[in-house]
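One structure is given below, represented as structure tokens, and several questions about it will come after.
A protein chain is absent from this complex, but the other protein chains hold their places.
For subunit A:
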Amino acid sequence: MTASAGATIEAVVDTVEIVADQVVSLVLRRTDGQPFQPWQPGAHIDVHVGDGLVRQYSLCSSPEELDHLRIGVLHVPDSRGGSKAVHALLAGTRLTISEPRNNFPLRDSRRYLFIAGGIGITPLMPMMEAADRAGREWTLIYGGRSRKTMAFAQQLEDRYGADRVRIVAEDEVGRLDLDGILGMPRAHMLVYACGPGGMLGAIEERCMGWPPGALHTERFVASSLGAGAANEPFEVELARTGTTVTVPNDKTILEAVEEVGVRVLSSCRGGLCGTCETQIISGEPEHRDAVLTEEDKEAGEVMLVCVSRAAAGCPRLVLDL
């Protein structure tokens, strides 16, 4: 794609730390010594890991400290090379990254339930810090195969206490009891979950009994065109209106379309309610909503324009708008 696709930053690996079996934590600083742009909990960065590979990693440092960014990376044996390349990085290595971007923002609420599966703990860490600072009621349930595979588990337990941080290691107590954890919805409680697809699917099914919009998830996804570069600008042709709109990387389709005066019925504007569902006439979307089923997402006939975008490598979507 073109060079206009999101500014990149030159960074250097400051420290490398093994934080659990197969998990490294990298602290990154800018080579020019400048602070990073402010970011919010849930944000990630693109890391250009070489050979044209771009991978996204959630930030697990504090948004209060902008002199560095920290990411945690699980080495996935069958991965397409991203985590392997990251695991090969040494302190002092230079690499190209993006500014922090956020597809998993923390909405303000009175209570939170955080559910992490394995390396899915990373985006939740700044969220817990923010919830704690704001004096919100919150709990973390953190599941993993065993304690030694669970990055930051001890650190979180020490910092927040075992009443707020529940470590559920499978080799000690079995898997997460999701029926028990999610069987009793609480008023004004949002659920933020990040982890493997199977776990998130099971959480989604149970949260169908919660108020609509209570659940927010982040999947480690790769669309068929490859993960990573989906924050490129792209074009949307509005078939009914007869105009074409460019969607820049910092705007949603909904925002871009509304700016040219075309109305789209929407409600939550966060991929939660399904009101803005729009027919796709051509092009491949990258779905980022929590409404469409996996079958719907596969079929690619409709998308939620408040959050979803064109898939990487798809420069143009034609929508029934």
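General observations
Keep this in mind: a contact is a pair of C-beta atoms (placed from the backbone, for glycine too) under 8 Å apart; a residue touches a chain by one contact, two chains touch by 3 or more; residues count from 1.
Convention: contacts and distances are computed from a predicted model.
Taken from the listed names "ABC transporter permease", "ABC-2 type transport system ATP-binding protein", "Cytochrome P450" or "Aspartyl/glutamyl-tRNA(Asn/Gln) amidotransferase subunit C", the protein name that UniProt assigns to the chain not shown is "Cytochrome P450". Only one residue in the set A:Thr122, A:Thr217 or A:Ser266 touches the chain that does not appear here, and it is A:Ser266.
Residues 183-188, 205-206, 208-212, 240, 263, 265-267, 274-275, 277, 291-293, 295-296, 302, 321 are the ones on subunit A that touch the missing chain.
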